[in-house]
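For this depiction, one protein chain was excluded, whereas all remaining protein chains were kept in their positions.
Then we have chain A:
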């Protein structure tokens, strides 16, 4: 029952995937955070103004939410843009996301079950798209948000071609 270890001659390391997102990703994320912040803080503020007896409970929640959204609006979009990378080769789809916590995802092409492009109203204005690669496990799902719409279309077409050629039921 000896456990094998990696051959020493192959020096492995995690390399970030090659492609970056479209620059407008930053604007898109900022706008989204603004909308969310306005909505959530609006509701909380309304409650605070209306229900006097809840104020001791609401005050800390509003405080934490305000700080969180301030960070989400000012820092996070740029930070995410600098971190997020993706790549689709003939063997696998790779994605790197996250800020404090980085998340590398790998899905071998042969295990892809479906590929979707999703363009929301805000994304359409900005010419962005979200590519979603689904597998038979929810944990194996990759979402690449904020890809240039034209680039996304080309990639998805190419992936469809490759996945169509591979055999098996991807489980």
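Some observations on this one:
Just so we're on the same page, a residue touches a chain if its C-beta (ideal position, glycine included) is under 8 Å from a C-beta of that chain, and two chains touch if they have at least 3 such contacts; residues count from 1.
In the analysis below, contacts and distances are computed from a predicted model.
Looking at the choices "Acyl dehydratase", "Transcriptional regulator", "YdbS-like PH domain-containing protein" or "ABC-2 type transport system ATP-binding protein", the name in the UniProt record of the chain not drawn here is "YdbS-like PH domain-containing protein". Annotation: of A:47, A:92, A:119 or A:162, A:92 touches the absent chain (contact as defined above). By the touch criterion stated above, the residues of chain A touching the omitted chain are 1-6, 10, 12-15, 55-57, 59-60, 63-64, 89-92, 98, 100-108, 111, 135-140, 142, 169-171.
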